[in-house]
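Only a single protein chain was left out; the remaining protein chains are all shown in position.
Letters A, B, C, D and E name the chains as they come in the text, with residue numbers starting at 1 for each one.
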Amino acid sequence: MKVVYVVPGLMDKEEAVRRENMLKEWAFPGTEVDIATVEEGPASIESMYEEYLSIPATASLIFDLEKKGYDAAILGCAGDPGLDAMRELTDNMVVVGPGQTSMLYAAMLGHRFSIITIEDSMIASSYELAYKAGVLDKLASVVSVNIPVLDLRVDRERSLEKIIKAGERAVKEDRADVLVLGCMSMGFLDVAKEIEKAVKVPVVNPSLVGLKAAEAIVGSGLMHSKTAFSTPPKIKSKRVRGLEDLYIRRK
Amino acid sequence: MKVVYVVPGLMDKEEAVRRENMLKEWAFPGTEVDIATVEEGPASIESMYEEYLSIPATASLIFDLEKKGYDAAILGCAGDPGLDAMRELTDNMVVVGPGQTSMLYAAMLGHRFSIITIEDSMIASSYELAYKAGVLDKLASVVSVNIPVLDLRVDRERSLEKIIKAGERAVKEDRADVLVLGCMSMGFLDVAKEIEKAVKVPVVNPSLVGLKAAEAIVGSGLMHSKTAFSTPPKIKSKRVRGLEDLYIRRK
Amino acid sequence: MKVVYVVPGLMDKEEAVRRENMLKEWAFPGTEVDIATVEEGPASIESMYEEYLSIPATASLIFDLEKKGYDAAILGCAGDPGLDAMRELTDNMVVVGPGQTSMLYAAMLGHRFSIITIEDSMIASSYELAYKAGVLDKLASVVSVNIPVLDLRVDRERSLEKIIKAGERAVKEDRADVLVLGCMSMGFLDVAKEIEKAVKVPVVNPSLVGLKAAEAIVGSGLMHSKTAFSTPPKIKSKRVRGLEDLYIRRK
Amino acid sequence: MKVVYVVPGLMDKEEAVRRENMLKEWAFPGTEVDIATVEEGPASIESMYEEYLSIPATASLIFDLEKKGYDAAILGCAGDPGLDAMRELTDNMVVVGPGQTSMLYAAMLGHRFSIITIEDSMIASSYELAYKAGVLDKLASVVSVNIPVLDLRVDRERSLEKIIKAGERAVKEDRADVLVLGCMSMGFLDVAKEIEKAVKVPVVNPSLVGLKAAEAIVGSGLMHSKTAFSTPPKIKSKRVRGLEDLYIRRK
Amino acid sequence: MKVVYVVPGLMDKEEAVRRENMLKEWAFPGTEVDIATVEEGPASIESMYEEYLSIPATASLIFDLEKKGYDAAILGCAGDPGLDAMRELTDNMVVVGPGQTSMLYAAMLGHRFSIITIEDSMIASSYELAYKAGVLDKLASVVSVNIPVLDLRVDRERSLEKIIKAGERAVKEDRADVLVLGCMSMGFLDVAKEIEKAVKVPVVNPSLVGLKAAEAIVGSGLMHSKTAFSTPPKIKSKRVRGLEDLYIRRK
Partner (left out) sequence: MKVVYVVPGLMDKEEAVRRENMLKEWAFPGTEVDIATVEEGPASIESMYEEYLSIPATASLIFDLEKKGYDAAILGCAGDPGLDAMRELTDNMVVVGPGQTSMLYAAMLGHRFSIITIEDSMIASSYELAYKAGVLDKLASVVSVNIPVLDLRVDRERSLEKIIKAGERAVKEDRADVLVLGCMSMGFLDVAKEIEKAVKVPVVNPSLVGLKAAEAIVGSGLMHSKTAFSTPPKIKSKRVRGLEDLYIRRK
């Protein structure tokens, strides 16, 4: 099976390679994982504006990747930016949203989960994501550490400490029994096990679970529903020749 | 009060002028209305992909319009594409989403409303919009006429007939007592009164109600909550010089 | 457009005139506003019992006011007492409930709102009102200041201070990003701007927003749904000659 | 134990005696049941307007009945008009709402229940009643027979037939497994057993279950919560001398 | 009417007799109450595992008790273990679940109730029980005293004190206005009145209310819905000779 992890924002080469290596290590035998990055986009996603900014280039990349024979693409942001649009564009390649996926795995493991997010500015959209995932009833709370995404790795220990504190608060005050890391950069910080040790509840890492869910879906012979995410009407009806014709620039 | 209606997709000049004139006619005395259109975008919005495509250029336009002293901007699509992002970008100019607004007005007028949408492909996102608006409990159903947006005006009578049929079905089968037109092009077709006459329940026209709500919000001295829609962290913390720095192109 | 504000309880002349003047000042050019008061009723409404007591005389007044050519009537209590009944009685005059309306405006402006109410005794009915409005999902909390309605104006500063404290608690503890004043007397205290300044979130004044919504609904050519609020069957079927025949006194 | 059944509208003596006799027959040994009727009110309740009209005189009667030593009062209308207000007024006498009570008994007996109501005009308020009762999740549907209350007894067989048809529709189309008669006059028509025989699901008679619930609550030593239904503040704080001072007539 | 209280776990003779006497004292005149205990089962139920362990022997006992002419059986555990299964097995004998029943009575008496449960391990299942009862919307919280069931009676005063503290917390922090004792052993401790005195809200005792509800249901001529709880298909279709054939042991 061939899986591609798609980074929806600009990322330095070194970090991309580091992530690719982690993914390769996590993969089941028989799964090939590649990483693909857009050529333009936001530096990180910590507002709705940046989330939307990232979508056109990423969707276009996803559209091209299907032709390369991938079985699944994992969207590289836990906010699942544009997931529905990307699913509209592919016919045979599953597109996996790690945010939605992590919440559904959290729902498998306990009664109530909390999401640990980056900044207060992402709390409301995390609730919306839980609604879209269908598991709002199990969402205990969304707690934020208020560290800019790009600073997460600068001081790993301090980030870890803040995440643990947020997690403890969620377990104690909001009665969470599972935690979800609400950011891919948190996921690739590879801190889930340390948090589990400190907080004593399962911690879902979206970077890892996104991959495992992709493997599970493909391994089950499943595809996202084209009835739910239908091909854009103009393409379906052949009114336009291709994807690029859906966006017009006034001369 | 100065209000601007922002078209998030490409539109021919003539239609833009026609809409501007309708808006001017609808406005309360004392309200100035202008229309502004993006220079690039989708021809119409009838998929999630096109919805996302429309956002970056529209957000940028909204950002500029605030500086021109407008009190309110009305997003010119009933799917409210990127409404949360646009609200993140303005500090004093209210941004009104006609989709959300129309549903809330429908909730004011009855117990259960149905949305009449363009294509089946927009049904799921209409439910999500109702959730985001907060009135999912009052949404009786979403019914579709399956006419491409750009064909709506081609045969006004046939469009009207299909809309009436969908409305009757919603009232009879889904127990709706108010109808909402789920598309701005339907709104500017100016058919609400004819549908009301046929179906005997109030019909909310998003084009008209969007304007009236903008006037009401500004007239109440209100602004959307900056706690709910906070300025992107990188801008707030002055990490970047301006909006344009949030999007990076690899050289 | 002609709008009438209907006071559902006894009110001294001076206060009625003061309110009428505020409403006239708030109105859009082209809107005439009058105030009408019942001849009998409770001194103020701070229990369900008083809420119900106020309804028969107010409904009867509303019924008469429609004949005077008003386009809209605003019910002068944020609990919207008897709103559904009053809508049953009118055919062309919109009846606006400022409680419901304010909540729907709050929903337009943010993700979660809290209502600041007068007494603990009105908390449960505020939740029911939010359910009837259809926006229970966005209601963060109802907080009470425990000041009798008739004392609100006695010490404006102390009232303001208590309202601000309640608002701050709602924002901090209940994650509200918009506040709604849950009482018309609070509304006519004209404190919304001062609270906004202190608490930094939009504050919806039901007295002002009730008027603006009435103007917006009439300006949109809309009417509340007669399918939702149907004429009492005995009147519709002409079993009785008029409204007064619906209430019988045993001789 | 002493229980009083309170008719909130005008009723001819003969029918009142007939109902009293049925109640006496249904009562457990040891329960005394009386009937009390208001001196003024609507002829029947089939609109929200009539529901509200009935409340002031009934509340006043309930207030007086507590002093006569009754342990419980049953409100004689399945719409539970003014139940919350009446509970505000009594300190030791339980006030039972047969609408709410019947829904809760239906919830005890199956997974999903439907309410059979009198007229389409009462459908929306039946949903609200289910919300107030707390069992909206189990409400399968509200179906109406569209027979005026006062005509129900005129042709018992035709009424029965229409009720059975509505019940069958609810079971078949809405997946109901319990039915609730949504009107006291339907209850005293004494048709529940015949409907059960025809439709094969339990049928809750509000007239009977209202009495049984009153006996069960009193027999359990319980009282409605005064924290939930608190005494009107003006009475509690002794600002007024008595109930009658809460309603003022301008001279 | 004949009612039987069924203890689903092992219980010493003395305690069984004590409970039987309390039930006989609580019963309405005309109600005979017996107690029946299983011959094997858990010592007490404070985990889901023990809850399931108790079901087969209890279901078998319930099945036999119907043949003895009882009108109703009360399941002797507030977790209602296997209630749906037991209802599948009886045709004319109502099976009452005191957990579900107590919540529905709590819903009759106030706006929001909290359940006081034995151990943290039973909190999640209490929420599920409220969902099954249909009144999740009125459940304010589940609070636990963390006393093993079998220790409850060892130090009655200490137990009472802990229960009162938990109740006060629920009223103050979770806005409960009614309390439900979530355990039959708590119920037979006969502390409800003392808690009411301390906490000032109604306290529903499942042991007492279970009996009263059984009497009320039988007294109303009602039975749980066989459409909702249908006879196991193998029995209905006579594929097996009897209940015992549904369980097979490999030789």
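Here, a contact is a pair of C-beta atoms (placed from the backbone, for glycine too) under 8 Å apart; a residue touches a chain by one contact, two chains touch by 3 or more.
Because the structure is a prediction, the values reported are computed rather than measured.
Visitor: Return the single residue from A:Ala16, A:Leu136, A:Leu160 or A:Ala198 that touches the missing chain.
Guide: Result: among the candidates, A:Leu136 touches the missing chain.
Visitor: Write down which of E:Met1, E:Ile55, E:Leu160 or E:Ala198 is the residue touching the left-out chain.
Guide: Answer from the full complex: E:Ile55 touches the omitted chain.
Visitor: Which of these touches the unseen chain: A:Ala107, A:Ala124, A:Ala166 or A:Ile235?
Guide: A:Ala107
Visitor: Pick out which of A:Met93, A:Val201 or A:Ile235 touches the chain that's been left out of the picture.
Guide: A:Val201
Visitor: Tell me where the left-out chain touches chain A, residue by residue.
Guide: 26, 28-30, 96, 100-101, 104-105, 107-112, 131, 133-138, 171, 177-178, 192-193, 200-202, 204-205, 208-209, 212-213, 215-217, 219-229
Visitor: Just the residue numbers, please: which parts of chain E touch the chain that's not shown?
Guide: 10, 39-43, 46-53, 55-56, 59, 82, 84-85, 88-89, 119-121, 124-125, 128, 131-132, 148, 228-234, 237, 239, 246-250
Note that only the chains that are shown with their structure count from here on.
Visitor: Kindly work out which chain lies most centrally, taking the average of its C-alpha atoms as its position.
Guide: Given all protein C-alpha atoms shown, the central chain works out to be C.
Visitor: Which chain has its C-alpha centre farthest away from the C-alpha centre of chain A?
Guide: D
Visitor: Measuring between Cα centroids, which chain is at the maximum distance from chain E?
Guide: Relative to chain E, the chain with the farthest C-alpha centre is B.
Visitor: Just give me the whole-number Å value for how far the CA centre of chain A lies from that of chain C.
Guide: 45
Visitor: Find the geometric centre of each of chain B and chain C from their Cα atoms only, then give the gap between the two centres in Å, rounded to an integer.
Guide: Taking the mean C-alpha position of each chain, the two centres sit 28 Å apart.
Visitor: Give the residues of chain C touching no fewer than two other chains, as numbers and ranges.
Guide: 111, 124, 131, 228-229, in rising order.
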